[in-house]
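One protein chain omitted, others in place.
Up next is chain A:
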Amino acid sequence: MLCKNIAVNPSCQGFSDSGVQEVFPLCTETISVITNDGRNIVGILKGFDQATNIILDESHERVYSTKEGVQQLVLGLYIIRGDNISIVGELDEELDSSLDLSNLRAHPLKPVIH
């Protein structure tokens, strides 16, 4: 049922009766997702639905720590359940390539506490 309902490229849209479609960034963009447990996953948006479930392609996780620079772990094709998503950000590729991730140190984000 999920596969039937979830929108997938190239048309890539959410439900027409859903507000999510209105507020969601367009597909084929590179996006940065922050999950409720504080992880940051970057990948190409391939689809989503009205529950903010998301399909990401060519994704990787960016692991922040204070001891070393940002680690990038390759994840590949990923589905993230909407329940577990805090923020979906449109990644500005120009800004992103100007960042020196290997020298960026920070505490990992705190998990969401409801």
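The rule we apply is simple: a residue touches a chain if its C-beta (ideal position, glycine included) is under 8 Å from a C-beta of that chain, and two chains touch if they have at least 3 such contacts; residues count from 1.
Just so we're on the same page, contacts and distances are computed from a predicted model.
Its record in UniProt calls the unshown chain "Sm-like protein LSM2", which is the match among "Protein YIF1", "V-type proton ATPase subunit a", "Sm-like protein LSM2" or "MIP18 family protein".
Touch with the hidden chain on the side of chain A covers residues 18-20, 22-25, 32, 34, 36, 38, 40, 52, 62, 64, 82, 85-93, 95-96, 99, 104, 106-107, 109-114.
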